[in-house]
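Structure record follows, encoded as structure tokens.
Of the protein chains in this complex, all but one are displayed in their positions.
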Amino acid sequence: MSATEFSGIAERRIEDANLIRGVAALTRERIERVVKAVTKGEAGARLAVYHETCMRCGMCADACHYCLSHGGDPTYSPVGKMEQTMWKLLRTGGKVDPDDIYGMAQIAYTECNLCRRCVHYCPVGIDTGYVMSMVRRICHRLGVVPLYIQDTAHSHSGTMNQMWVKDDEWIDSLVWQEDEARGEIPSLRIPFDKEGADFLYSVIAPEPKFRTQLIYQAAVIFDQAGVDWTMPSSPGWDNSDMCMFTGDYEMMGRLKRCHFEMAQKLKVKRIVMGECGHAFRSVYDVGNRWLGWKFHPVPIVHSVEFFWELLTEGKIKLARKFDEPVTIHDPCNIIRGRGLMDKLREVTHALCSNVVEMSPTREHNLCCCAGGGVINCGPPFKGVRLAGNKAKADQLAATGVHTVVAPCHNCHGGLEDIIHHYKLGMHTKFLGDLIYDCMEKPGAA
Amino acid sequence: MQQLYNFAVGPLAWVAWAVFLGGSAWRIASMWALARKKDMNAVAYMDVRFAARSMARWATPFATLGWRANPAVTVATFSFHTALVLLLLFAPGHAVLWDYAFGVNVWSLPEGIADVLTVLVILLCGFFAWRRLQLPTVRYVTRPMDWLVLALVAVPVATAFLAKQQIGDNLLMSTLHVLSGEATLMALPFTRLSHALFSPFTRAYMGSEFGGVRHCPDW
Partner (left out) sequence: MKARRSLPVAAAQMAVLLATLAAALLLLLLPPVATAPAQEDMTTLAPEALAPHSRPAASFVHDTHNEKARIEDCGVCHHGTTEDGRRDPAAPSSEGTPCADCHAADNGSRGKGTPLERAYHRQCMGCHKQQAKGPTACGGCHAKA
């Protein structure tokens, strides 16, 4: 076998309008300047030490669903991807061609979900997710970002939400869902801007845009549990963050500040977030650090944990259980990101009578391949996710069940695509779906 | 040659130790200072308890997903590093040098065990080299630096074997052993062998972040 048998990203280039446009505007000098500015200016010891101490032992290859799905192709292994991107940039001091940046952007934005499964495989403790994020940071500063995700980032800067939702459309959507829900629970309210409420409920912009029934369901659950909650009426309501994933940290900082300050202004005790993984990551783990908070000015609670509280405190009572067998997909951002694997299980077992575990499971679960902004890179890269997660399809099929509980929006999108492509005959459910279906609703008309 | 040998075990040994100790101290101190300047958003989470927990896990063969998924590397790397450290500290020949130079009597390995460990390390260097040549996932990411560090280990150990077994010109082998050993010592802080200095920190950080922020095992 020759050393050149794997040419890596060069042989799987995918056309993307913004990558093409961005790369066309680059010069070698500009690349070198930006690479230095990021690797020497923004980053420091962490990046340098990771580069120096990655032993090139290849132990991480087995970790990554991309690598597993491509039969062990080394150009998809975590270290193989770092080698083609950051390690190469550091080795050359940023002296690479604009064309190289195209491939690096494609790898960093579409061939790594920043899911950190590889952390469990690396004896040295190299954080591939961090390294890939720094590659994205460079690409962002070079203006080489895939079109679709860049558009969502533009939406964030234009509207402070991800989906170009206008201020009045947001309020409209909430009032509309309140209206609908009152058909079922006549006394139901979606409280706006209620100062001093126990918690602020925040969601991602795709909820009002495409999945308004989730707001309906949440409102019914909270209303019937009798909790003291509120939703914000002005920008800051969207907790999602594609800027975190494009590498636009300045904008990420503005978004997170806006979200936290909204909660502080309303003097709520906590922020409860809908069933989304990446948004949780941005608020719980990344945005706060950029803003200089070690932890959070207002406590952050993910839905999984909140539902667990409602069930264990008896605020929600179940009228029935979901009888069909289900399996649990552990979303990286709330499991490897927050350790909610036990609570997720307790809630799922409370709701479902027959739970079949995947293998591997819990914090070792394989990624959905949608996260890390990969699904947000849009149609040009859909095939990357499908081919890149055959391993997940095999893992799902092996459970033999038809329902996947996945408390994360990205996971839903990614898993549905895989299920459809590999004809697995399954469908995904949020915990909110199951709770709404199974709970007692004493206030129902 | 005899004078070169005397020089190597005499003044040059002082130089080698000085470069190794000074270089290591400087690398760790300057890296730590840089981390405090640029990476407070990581350093802030350092936690001794979680760091120790992660280190203990990863210092135990087969106790982590990574070790279990790579059983051959696990056996190889634990044997390799253990043998290497044992030989470095307790090879009978090394003990004589400590005893001769400083009058300190350090415990040393029985000769037979030392011989076996020496051969083991040489063969394991061969195993690592084989992986680098034959396994696509390793070959694809192997750079000259990786061959250099492998050679920096293999040469001193191979010459130690030849000198000890008195194969070839003994004075030549002994001299090569001491010189290459000193080269390795001096290179340690400045090549990928610096993983011996830095990997405790990378492990500690990963353990701290997964323990303190993510509330999730990092193994």
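Descriptive notes on the structure:
Order of writing sets the chain letters: A and B. Residues in each chain are counted from 1.
Convention: a residue touches a chain if its C-beta (ideal position, glycine included) is under 8 Å from a C-beta of that chain, and two chains touch if they have at least 3 such contacts.
If you're wondering where the values come from, they're calculated on a predicted model, not measured in any experiment.
Residue B:69 is the one among B:52, B:69, B:151 or B:183 that touches the chain not shown. Only one residue in the set B:14, B:62, B:100 or B:147 touches the chain that does not appear here, and it is B:100.
Across the entire complex, the residue among B:27, B:131 or B:195 in touch with the chain not shown is B:131.
Against the chain not displayed here, chain B makes contact via residues 2-3, 5-6, 9-10, 69-73, 75-76, 79, 92-93, 96, 99-100, 103, 105, 110-112, 115-116, 119-120, 123-124, 126-127, 130-131, 134-137, 163-166, 170-171, 173-175.
Convention: only the chains that are shown with their structure count from here on.
Distance from the chain A centre to the chain B centre is 39 Å, each centre being the mean of its Cα atoms. Those residues of chain A whose C-beta lies close enough to touch chain B in the complex are 1, 3, 5-6, 42-46, 48-50, 52-53, 55-63, 67, 72-75, 77, 79-80, 83, 91, 119-127, 285, 289-290, 294, 335-339, 341, 360, 363-364.
Within the complex, the chain B residues that touch chain A are 31-32, 34-35, 37-39, 41-42, 44-45, 54, 58, 64-67, 69-70, 73, 77, 131, 134-143, 146, 192, 194-195, 198-199, 201-207, 210, 213-219.
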